[in-house]
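What follows is a single structure, and I will ask about it in a moment.
Heads up, one of the protein chains got dropped from this complex, but the rest are sitting where they should.
Our next item is chain A:
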Amino acid sequence: MSRRYDSRTTIFSPEGRLYQVEYAMEAIGNAGSAIGILSKDGVVLVGEKKVTSKLLQTSTSTEKMYKIDDHIACAVAGIMSDANILINTARVQAQRYTFSYQEPMPVEQLVQSLCDTKQGYTQFGGLRPFGVSFLFAGWDKNYGFQLYMSDPSGNYGGWKAAAIGANNQAAQSMLKQDYKDDITREEAVQLALKVLSKTMDSTSLTSDKLELAEVFLSSSGKVKYQVCTPDALSKMLVKYGVTQPPAEA
């Protein structure tokens, strides 16, 4: 009966729901998961790579993590083509701010600006919403390290630890149990890898199924966004007991 209210984004159903937005969130629930954890000295983002085939041409670019500006990065979950459009929009918004004010865009303002774009697709134009959720990690001089989660409706919130994508509710409850306020960046990496290994569907966890990125302050005080190399990631997986070490030939 409520099928009459599905086809257009711009109308409410009688129960007061926007079905297209909810269907977009369903699409994300089937996509590869991503977890973000805020620590005192940095933000950690971990993502599960859904597409792992031997035929895939590996390049240096990442599938789940993207740099928005020197001080902001994001992890995505959902329809990749939609994500590419939004990431490009976010990058241009950040540069426009820097051009006008000659300083880096504050993280929350960037998230808000992008969410305003997403909201537009739920209210006018007759176009479908973007099927992407984001985890934004960044640093600015007003609030230090921050982690934000946003969804297709254009809602966003600041989080200490958050999960998006497949099994995100299970991951979120695990994070709630194990997160402590004064966690360090190393402990956050360990927690993120542990939670992801438990919520991922695959039986064995190897570095080619994951991506890990961190946002932290380098020794010279500048914000750095660093994606972990596959070798370093393999070593970490073994160190934290999340995977079996490779069998000695």
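Simple rule for what comes next: a contact is a pair of C-beta atoms (placed from the backbone, for glycine too) under 8 Å apart; a residue touches a chain by one contact, two chains touch by 3 or more; residues count from 1.
Note that contacts and distances are computed from a predicted model.
Student: Have a look at "DDB1- and CUL4-associated factor 13", "Proteasome subunit beta", "Light-mediated development protein DET1" or "Glutaredoxin-related protein 5, mitochondrial" and point out the UniProt protein name belonging to the hidden chain.
Tutor: "Proteasome subunit beta"
Student: Can you tell me which of A:Thr10, A:Ser81, A:Gln95 or A:Gln169 touches the chain that was removed from the display?
Tutor: Here the residue in touch with the unshown chain is A:Gln95.
Student: Which of A:Lys67, A:Arg128, A:Lys160 or A:Lys194 sits in contact with the chain that's absent?
Tutor: Here the residue in touch with the unshown chain is A:Lys67.
Student: Which positions on chain A touch the chain that was left off?
Tutor: 60-61, 67-69, 88, 91-92, 95-96, 98-99, 102
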